[in-house]
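Every protein chain but one is kept in place in this view of the complex.
This part shows subunit A:
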Amino acid sequence: MVITPIIGLEVHIELKTKSKMFCGCDATHFHVKPNTHTCPVCLGLPGALPVPNKTACEWCIKLGLALGCTINEETFFERKNYFYPDLAKGYQITQLQKPFAVNGKITIDGHVIRVNRAHMEEDTGKSIHLNGETLLDFNRSGVPLVEIVSEPDITLPEEAKKYLLKIQQIVRYLGISDADIEKGSMRCEPTINLEIDGQFTPLVEIKNIASLTGVMTAIQYEIDRQTEQYSQDKITKNSTNKTTRGWDADKNQTFLQRDKEGSADYRYFPEPDIPPIIFTKDQIDKIKNTIPEMPDAKITKYKSLNLSDYDANLLSENQIFSSIFDKVLSKSSDPKFAKFIANLLIGPLKTIEIDINKINPIFFKNLFDKKSELSSTAIKQLILDSYNSSVDPLVLAKKQNLFQVSDTGTIEEIAKKVLADNPKAVADYQKNPLSIGFLVGKVMQESKGSANPILAKEILEKLLK
């Protein structure tokens, strides 16, 4: 039996524009007092009209371009009619026939996942079920969403996760969304069926997945469930047997939510309250020019500087990080320098929240040039201190006496004192020369870290002969 999972993903990205999609209300809604960010438009009051948010449309195009999509110069909005208590107008304004962006792709480990479309729509309100009552909060109503629909090109749960991470990385690079799955600013609805020996199982769409691991476990669960189901009933896919299943993260299983999805009729028609949206080639080019260098391009660039795959990936992971790296790298493109910065960024600087404007590339270069005279502990501390104080790390190093002493005379003085003070260690050394590390440590301690450890070891060995 040959089983191939066929997985397509619908991903919703909540844009972090200041205002909502069709009105001027504040678009933030996470931990906001219910129904405080609302107006006649997003409450769907009689007579209110939607006016599209230009920034949101531009961001949708920007995202489309970053996904390699073709941009439709003329698009329009449509109404998707359905009933739900938190859908204020009784319809959602979205796009069906002419999305902003079509035909893009995302490459995962060399495998191309085709992107069917990226379109603009509005979020619904929220139903809160409490003590047998349902409460409605319309703060989220009308928040701009981009829906990215993939072709069913994904074949593994792991690949679905990587696809999501990639989208997350891209939108964060573009600065258009937090894309936080836990907070709901990125949502994913996989549609799955299986090809089993040339037969196709019925389509299943999974809803309510609230974490990245959830996406993987839910897909894997559904693959197993469908395999089992098919072995029992041999039912194959047709145009009316698509179902929707919910994901129960506590029980780690999916459950049937809606049957016969094929018969749902949303009665789409062009939104008469909004004229067609036109973006000229020039305007689209302008948007294109605001797109920063994308992670894939950065990884290639970093690898060409002899950085390891691991370092290259880590550095390009988030945009602030890689911008800092690029900024510092502007001082020298010596691969050794690259490795040096990479280590600092991935090491000490990763522990704090960095503001790129406070980064002075010269500091890195100065440290790099004097790195042989400083201990690695000192370098780590100096880069943090210089970042916080905006003082040249070399000045700090001098002040704190961190330059390693390479004057054999001084080190010898200290070494003699250490040998005299630690007869037991000297005796140990006679039995086991490897135990010299203890004495070197004592010398370093006595010199307050300023002694060059290699030199200290040589001198100790000489004295102990």
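As a working rule, a residue touches a chain if its C-beta (ideal position, glycine included) is under 8 Å from a C-beta of that chain, and two chains touch if they have at least 3 such contacts; residues count from 1.
Just so it is clear, contacts and distances are computed from a predicted model.
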item	value
Among "Glutamyl-tRNA(Gln) amidotransferase subunit A", "(2Fe-2S)-binding protein", "Oligopeptide transport system permease protein" or "Pyruvate ferredoxin oxidoreductase", UniProt-listed name of the chain not shown	"Glutamyl-tRNA(Gln) amidotransferase subunit A"
Touch criterion as defined above, residue of A:3, A:45 or A:454 at the omitted chain	A:45
Options A:275, A:335 or A:433, residue touching the unrepresented chain	A:275
Of A:59, A:91 or A:247, the one touching the omitted chain in the full complex	A:91
Residues of subunit A in contact with the chain not shown	39-41, 44-52, 79, 81, 83, 85, 88-91, 265, 267-269, 272-275
